[in-house]
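Single-structure report; data block below.
All protein chains of the complex are present and in place, except for one that has been dropped.
In this document, chain identifiers A, B and C correspond to the written order of the chains, with residue numbering beginning at 1 in each.
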Amino acid sequence: MGSIYLTNKKNVWCPGCGNFAILNALIKALERLNLKPESVVLVSGIGCHGRINQYVNVNSIHVIHGRVLPVATGIKISNNRLTVIGHAGDGDAYAIGLGHLPHAARRNVDLTYIIHNNMIFGLTTGQVTPTTPKGMRTRSTPYGNIENPLNPLLLALVSGATFVARGFAGDIKHLIYLFEEGIKHKGFAFIDVLQPCVTFYNTYSYFRERVYRLEETDYDYTSFKKAIAKATEWGERIPIGIFYKIRRETFEEQLFQLKDKPLVQQEIRINLEKVYKILS
Amino acid sequence: MGSIYLTNKKNVWCPGCGNFAILNALIKALERLNLKPESVVLVSGIGCHGRINQYVNVNSIHVIHGRVLPVATGIKISNNRLTVIGHAGDGDAYAIGLGHLPHAARRNVDLTYIIHNNMIFGLTTGQVTPTTPKGMRTRSTPYGNIENPLNPLLLALVSGATFVARGFAGDIKHLIYLFEEGIKHKGFAFIDVLQPCVTFYNTYSYFRERVYRLEETDYDYTSFKKAIAKATEWGERIPIGIFYKIRRETFEEQLFQLKDKPLVQQEIRINLEKVYKILS
Amino acid sequence: MIVKNRRVTFLIGGEAGDGIFASGNILSKTFMHGGLHVFSTNEYISIIRGGHQWYSITVSESPVFSNRYKIDFLIALNREVPIIHIDRLEKKTSFIIIDERDKSERIVDFNIISLPMYDILKKRNAKKVMRNSIALGALVGLVKYDISILERVYMNTYSEDIAEKNISLAKMGYNYVLEKYPHYLKKIFFSSNISRSQRIFCTGNEAIAIGAIASGLKFYAAYPMTPASSILHFLALLQKDLNIVVIQPESELAAINMIIGAAFAGVRSMTATSGGGFSLMTEALGFAAMAEIPVVIVVVQRPGPSTGMPTYTSQGDLRFVLHASQGEFPRIVLAPGDPYEAFEIAYYSFNLAWKYQLPVIILSDKFLAESGWSCDKFIPPFPIEEGKIIRDVYNGREKYKRYKITEDGVSPFAIPGVQNAIVKANSNEHDEEGSPTYDPALVNSMVDKRFKKQELLKREMLRYKTIKYYGDEYPEKIIVSWGSLKGPILEAINILGKNKKIGFLQVIWMEPFPRDLVKNILSKVGENDIMIIENNRTGLLNSLLNEYLHLDVKKKFLKYDGRPPYPYEIIKFLEG
Partner (left out) sequence: MIVKNRRVTFLIGGEAGDGIFASGNILSKTFMHGGLHVFSTNEYISIIRGGHQWYSITVSESPVFSNRYKIDFLIALNREVPIIHIDRLEKKTSFIIIDERDKSERIVDFNIISLPMYDILKKRNAKKVMRNSIALGALVGLVKYDISILERVYMNTYSEDIAEKNISLAKMGYNYVLEKYPHYLKKIFFSSNISRSQRIFCTGNEAIAIGAIASGLKFYAAYPMTPASSILHFLALLQKDLNIVVIQPESELAAINMIIGAAFAGVRSMTATSGGGFSLMTEALGFAAMAEIPVVIVVVQRPGPSTGMPTYTSQGDLRFVLHASQGEFPRIVLAPGDPYEAFEIAYYSFNLAWKYQLPVIILSDKFLAESGWSCDKFIPPFPIEEGKIIRDVYNGREKYKRYKITEDGVSPFAIPGVQNAIVKANSNEHDEEGSPTYDPALVNSMVDKRFKKQELLKREMLRYKTIKYYGDEYPEKIIVSWGSLKGPILEAINILGKNKKIGFLQVIWMEPFPRDLVKNILSKVGENDIMIIENNRTGLLNSLLNEYLHLDVKKKFLKYDGRPPYPYEIIKFLEG
């Protein structure tokens, strides 16, 4: 490819893995947005998806399992001039890390949160996750999963996310569009990507037969009600695209501390007298 | 009162606290259901609400902050003849413990989960929680809360809870009804109770002016769509009552292991030969 | 009764909700502004209303390090209070200020100053909670103190109308006592050595917050947990004046990961919690260590295990914080013993964290955190140091490598946004660029690189007071202790006087452990003349002495009921 956004690290994903599409779409989106590599930070979780950091030539931090959102939040608030993009797996985001999602959404920190949703724990060799379909046999559910899967889009919507989208790793053109829009969006942009895992759960043909682009319908993504209805659609036809997008003041915009410049650029000139007044 | 469900422990809640109504409603519901004290387990979190264990003369466990649901789940699966009722605060359930809620809901373990939602951290003397209204000044937000509050009912609904209700500690009669229905419900019953904290956030008159009972309207709680719409209603009029109720197979009902009798009653007769066959 | 250098102890007792702590603070500041030295502390249970609680104030013309068991003046806000504290009162000499209606048979042996507090409240149309103002006024009258100082403190603390209301009530109490009990009036000296305006009244938690602020703290995230919460409250209040971001996130997991994000982005960040919250931070502590991200974590101990006794004190978490998180990595653990040390340690902990790119833990406890001292204003002892940080442009010839292996183990630390540098941090074992590695030789070098910082630290330690020694230069006995127990021990030694030849060794740096210094001090006496005092059951500092010095101290005073030892208990132990 030879993009400035690509490193020369050897890629270790399984050939055919849906992660390649996500990587390529991200690179293309960065190119289109023409962001300086130094001004972008990827925050990735633990899992196959987490490797993406190594392949993208921007700043990055590979965090611990499930903690993409709080780390990304700390970065963004500390330096709101950076473009901060989180990458998490479905295990990372919806199992161990689920407790952070509704809060990031209602806080509306200006982050892009991309979920590599392969409906399986990839890196730990194929166990059930919160998005694995009911009945499916995995290494930890050899007699079939008995839990109803989560609907992550609904969850993000009711939590107050201001940009909610679904992509499919089999439709990279569309994915580039979603990433570009998500990164441009001011506020918390949630993008769930249906990502086939060719080794443990190959869903390419399943999804290819079913997905359709919302952008090719007359769907209106500014209505919360419609977004909820659309997000409930899952079966013979599966919508991909932007389900919801509104502008709401971000967390950082409400922080008076950041009015002048990013925290990281503020000089340390401490006047302790104000503090001492309270204590006297 | 002299109920068999009441202990003789001195109550340490602030006089007038909404927790009294929750306690009394619970006692009444237990009386109506006529459950044996030995067959009920309360699981309570850390916070003012957590004290409820001490006042109810049934089995109980006071767990660590935010972990009511996993502990309750472990109890119920191990002995599905017990009636297991969780009590959590809004901090407990929606801040530190939020990661468990969607999973308990989609799993549909037969539990009743009662949230003492006073929109404040009570026991730690009045800090912001995920349900504190925007703009509110608390000890940790002296210049006003800048986060959008969560809507817990929506969260429970989209996660797959099969019984979703809201009560108000100012309407104890209605609360008794909700608790009774919640406990009777087979599956995960989620009941958010608006609980004024007279010391740090006294909402009695605010809510008293606004709440109305769904049961006094022609609302139909079997429709998911209507439940979502109803749960979004919050302002001049605030609905209380059962928002949603359906019957779906519980987690335990799907466990072949419990077909004959509860786990705890199963004898230990181990035939290791089956194990050894795999290893030879 | 009251002479120079002696201590006088006041105690205000009542129920949660009676405003005990607020009035205790007012009274403490009043004495401080009169030039006295003040030490205040409290005891309460973890409920919001009801249940006995108390606030005690010990004053003197010389510095006070701890509270006393004996109570000279008791303000009893209900009938039970004197009964609860009866053993702490001295027949004949102790005074009890109490409402007329609350007098009882059982307290006739003491000097009773009874007032019609409820009547006064009614007359003034004041709330029940305000009766403590009447009592404060009465007390100030009783000890012949300058009521105008009390007035000033009210004015400083509250809005004008509230202050005035309280002042008028206080004056009624004051006048009542002057009128009705003239024969009882006792004079408390005013100290003249100290300019009144220069002092502050400060808790251990506040001192830590101030140290952090002085060191450039810009991002604070914490989930409330007693007894660490007042750091959050204090910083939240100050955020506007100091332009720092203060966030209360959804959990301790979020808090620590947020401050890791902030530090990675180049901002000095901190969190504080107690043991339960620190448990949840354990995993991220190792993440910070592996990714070499500088964070400061304050752990304020309370009795465990688990929820334990949230509002009491303990030193039960020492080994836990020393070994928390999987794998091996250098960390720094510092245990202040008073507000000055709390300030200084909080201040320089950021320097250490940033220069050496590792996690620093400040290990405090409830007794230090929530007790109040009259202090001189704190002054940062040396400038802010950042070490090898790159904030604007990377000018190196080769590609920037976040984990470059350098002679001293510390790599140049560019932050995201720096020109010409792409920064890649990793929780995996990694190569110099931050990519995962499994190569055995490289892994060895990376582990060694991180541990090399320990060598640097051994040198850096020499700059700080890693231990302190008090008392006789040629002691006959040495007490070893740490943290907030410093106060009661110093008091006890003072009371015993010089000719007892007792030394006191306070260990401040728990990790790296100042082995040689400790050894050196302890070599002054025989093994049997060493004593250990700790607020825990198993002797955790003693376990370090075993490990590092092969010394098992036999004489131990271990208190684990959630209360700090009183000086008199220490004296009993020393003499027993």
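Operating definition for what follows: a contact is a pair of C-beta atoms (placed from the backbone, for glycine too) under 8 Å apart; a residue touches a chain by one contact, two chains touch by 3 or more.
Since the structure is predicted, the reported quantities are computational estimates derived from the model, not experimental observations.
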TODO: Would you mind listing the shown chains in contact with the chain that isn't displayed?
DONE: A, B, C
- [ ] Quick one: say which of C:Lys103, C:Lys404, C:Lys519 or C:Arg537 touches the chain that got left out.
- [x] C:Arg537
Open item on the list: Considering the complete complex, identify which of C:Phe95, C:Phe110, C:Phe278 or C:Trp509 is in touch with the unshown chain.
Closed with: C:Phe278
TODO: Please pick, from C:Gln198, C:Ser306, C:Gln419 or C:Asn520, the residue that touches the omitted chain in the full complex.
DONE: C:Ser306
TODO: Since one chain isn't shown, list which residues of chain A touch it in the complete complex.
DONE: 12-15, 46, 48, 51, 62, 64-66, 95-96, 98, 121-125, 127-128, 130, 139-143, 199
Open item on the list: Counting contacts across the full complex, list the positions on chain B that touch the omitted chain.
Closed with: 9, 37-39, 41, 43, 46, 53-54, 57-64, 67, 69-79, 81-82, 99-100, 103, 255-258, 263-264, 266, 268, 270-272, 274-276, 278-280
TODO: Extract the touching residues of chain C with respect to the undisplayed chain.
DONE: 45-46, 274-276, 278-280, 282-283, 286-287, 289-291, 301, 303-312, 314, 316-317, 319-320, 322-329, 426-429, 436, 438, 440-441, 443-444, 447, 451, 536-538, 540, 543, 546-548, 550, 552, 560-563
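The rule is simple: only the chains that are shown with their structure count from here on.
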Task: Leader among chain pairs (count of C-beta contacts) - done: A-C
Task: For chain B paired with chain C, centre-to-centre distance based on mean C-alpha positions, whole Å - done: 37
Open item on the list: Centroid of chain A to centroid of chain B, CA atoms only: how many Å?
Closed with: 31
- [ ] Report the inter-chain centroid distance for chain A and chain C in whole angstrom, where each centroid is the mean of the CA atoms.
- [x] 41
Open item on the list: I need the residues of chain B touching at least two other chains; which ones are they?
Closed with: 96, 98, 130, 143
TODO: For chain C, jot down the residues that touch at least 2 other chains.
DONE: 237, 239-240, 250-251
